[in-house]
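Removed from the display is one protein chain of the complex; every other protein chain stays in position.
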Amino acid sequence: MMDIFAGLGHGFSIAATPLNLLFCLVGAVCGTLIGVLPGLGPVATISLLLPATYALDPIGAIIMLAGIYYGAQYGGSTTAILVNIPGESTSVVTAIDGYKMAQQGRAGEALAIAAIGSFIAGCFGTVVIALLGPPLALMTQKFASPDYFSLMVLGLVSAVVLANGSAFRAVAMIFLGLLLGMVGMDINTGEARMTFGLIELSDGINFVALVMGLFGVAEVISNLENVSTRIVNHSKINSIWPSFKVLRGAWGAVTRGTLLGTLFGILPGGGATIASFSSYALEKRVSKTPERFGNGAIEGVAGPESANNAAAQTSFVPLLTMGIPTSATMALLVGALTLHGIAPGPTIISRQPDLFWGLIASMFLGNAMLVIINLPMIGIWVRLLNVPYRILYLVILVVCAIGVFSVNNSSFDIYMTVGFTALGYILRKLDAEPAPLLMGFVLGPMVEENFRRSLITSHGDPMVFLQRPISLTLLLLSAALLISIVMPSISKRRGEVFQE
Amino acid sequence: MKRLLVAALLMGTGLSATTASAQEWPTKPIKLVVPYAPGGYTDAVGRITARFLEKELGQTVIVDNRAGAGGIVGSDLVSKSPGDGYTLCVCSVGAISIAPVAQTTSYDPVKSFKPISVVSTIPQTVIVNPSLPINSMEDLVKYAKANPGKLTYGSSGAGGLMYFSVALFDARVGTKMTHVPFKGGSPATAAVVAGEVNLSFTNMTDALPQIEANTVRALAVTSATRSEFTPKLPTVAETVSPGYAVESWNGVMAPASTPDAIVEKVSAALKKMAADPEVKKNMAVAGASTVFTTPAEYTAQITKEVEQWRTLLKEISEKKT
Partner (left out) sequence: MKSIAQRGNSDFYSGLLLVVVAVVALLYIRTLTIGTVLEMGPGYFPLGLALILLGMGLVMIVKGVTTEGVSVGRLHLRPLFFVLLSFVAFGLLVERAGLVIAILVQVGLSHFASRETTWLASAITGGLLAIASSVVFVWLLKIPVSVLP
């Protein structure tokens, strides 16, 4: 325990030097701005800014790049709430209720709760890295393919809870997403699947192109159609600060989201995404008034936003303790460290204590800076909604186009956006919700990969999913959740029958 | 007639423009395509190369990441780019030597490019989970032969070097191990650490930190000669499979139509780069050795590798039928 305090003390002495404070601030500010620009995620930004950090010393560079990453988590919720454009899979659920709140003139409230929740979750996640990093990393080692498969199943089942309309339709959307996720090269055989012979599709459909089309651009189009519904109530817009009552209502959601995010964030792959989705599902389940969800429920913003920020912090655990990157962003940070002459590995804590503790200390400082930067910014963001839509939509479209292009520097992705905008538009007209589709799309490839891998490593024994305690627990949880979803709709249908 | 004249005129100006520009090259920023995502190993090599070329040639060198299909998308783009010296790539073994054999690509590894120089090589390391009673390559072969199909190996996916190097090993020593593909080299390495798979032929970058921390046991390197990073580790060739050599390389290539004058200029710059101590140091951190080859040597190497994988694939498909 003393080691940790000594370590943290040492860390603060490194992170609090004026220069490193500046790097932390620059990273946090950049991250926020990048998060706000739709399409331009932390992966693109870090890779674009990587060369600029050559000249810095490695600790300063990594502090700045990490700041961009978690700063983007703060900023990402901004566009999700204001204009219904989730920049990343983790802020997809934030958009559901956040955007509704914005339409009701409660954008300030939603943004404030997102920032406060993110701050609490970010700090908690950082404490967890400092205290429990190495043992937690060992825990993730216990996770094998069958456990991941069962985790993905849990994620898919919670996606059904996301839907506000019929569960049947939500399931259909999930399957549509799963199928879209299958596009691309099969890793087991290297064969191209449903790529229409296009080499650009061999890595699958670009996530950003899909999200921008289904959510962002389709939303702009439907706003242009309905001149009347999009006008935000200007009289209410000035109430930026959430009332005490609202804060108290969101408190539970923040706590639960933080815990979920901390736990799932450590897991590679879809950890953070599953954390935010299942946090939303959990809030809707425990709420006494689930019908508010989808119509501007504050818990629907507070929970997932806390979850994804906690996850953003704890996703550093495998990297910092084992040297194993678990996401594209983490892989980039490995690249950055490598270019700075540090090879991250299991020995990083003992060999690079300055880096490890300095980074952790900077995360506390960075989160504090972010909440200080973001709260006053809320006023500015909310005022953005006062910009006439006939100007705002042009800006959204151009930034979306550049954002999509910048992911792979590929015009092909822009044409993909066009296709998915058309699909998103049709789905809107048919009252089908795109969020479950997205969940299916994100988890689909992982479901398949882990299922097939489980069967290979178990030499063809399907019981492997039930024999492993982690996997069994997750499957039982999924089954319980599924029953809780199906039961009310069955009894409701019975009720309808009796009424007839 | 008029059209012909215009065409001839255009061709004339075009030709004189290229010869003139070949002498003055480079007069504008050069695009260095890295056909992989930022942050990866090839990206690191690409950025080190770009930094050096920028200094050496006195022109901005922009790294352009065009990831996709294991490097095929970016390599394809370069093969179709104008050969004016302003589009080069840091290509890698997977998309150049393996993919054209294992899949269908629209480019030919030798005819569509002008290989300029290999800039870095990196051996793979045979790593096993330490809980296994396998302490040497001989043990591995014995164990694998005693338990056919039982040993599992992780790879970065079918069609990648991690898979092909084990497939070649299996074919050479007569073992049969079970392939477990992952989405990339680093999760495959993590799976060896966690014990989900028994072994893998992992590149030195990913393996070195784990070997140093004793989370995996290293048995050998796959290159023809021992690696400077792990001088104690034998090669696969000197233990159980003479002649076995698999190495991952990154090299600078240009579109096939690039004039020789430009190729020579780049080659000269890369020769200087291979001798630069700072470049060597940076490459070493990434687990790579800095290398220089002449365009002719490079071409010969690719031709030889393509042949090796072609023969292997033939053997594998014959065994299946």
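All chains are identified by letter, namely A and B, in their written order; residue positions are counted from 1 within each chain.
As a working rule, a contact is a pair of C-beta atoms (placed from the backbone, for glycine too) under 8 Å apart; a residue touches a chain by one contact, two chains touch by 3 or more.
Note that the structure is a prediction, hence the values are computed from the model and not measured.
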| item | value |
| --- | --- |
| Selected from A:I324, A:L359, A:A432 or A:L474 as touching the chain missing from the view | A:A432 |
| Omitted-chain contact residue, chosen from A:L56, A:I414 or A:L477 | A:I414 |
| Given A:P18, A:P376 or A:G460, the one touching the chain that is not displayed | A:G460 |
| Selected from B:D43, B:D64, B:D170 or B:E196 as touching the chain missing from the view | B:D64 |
| Chain not shown, touching residues in subunit B | 31, 62, 64 |
| Positions on subunit A where the hidden chain makes contact | 40, 45, 48-49, 51, 168-169, 171-172, 175-176, 178-179, 182, 186, 188-189, 191, 193-194, 196, 217, 220-221, 224-225, 227, 388-391, 393-395, 397-399, 401-402, 405-406, 409, 411-412, 414-415, 417-418, 421-422, 425-426, 428-432, 444, 448, 451-452, 455, 460, 462 |
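Please note the rule applied: only the chains that are shown with their structure count from here on.
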| item | value |
| --- | --- |
| Rounded Å distance, subunit A centre to subunit B centre (Cα mean) | 33 |
| Touching residues (chain side subunit A, partner subunit B) in the complex | 43, 46-47, 50-51, 54, 141-145, 185-190, 199-200, 202-203, 268, 318, 322-325, 328, 331-336, 338-339, 341-347, 408-410, 445, 449, 453, 456-457, 459 |
| Subunit A contact footprint on subunit B (complex, rising order) | 37-41, 43-44, 47-48, 51, 63-70, 72-73, 76, 102-103, 106, 149-150, 152, 157-159, 178-183, 186-187, 189-190, 193-197, 205, 208-210, 212-213, 215, 281-282, 285-287 |
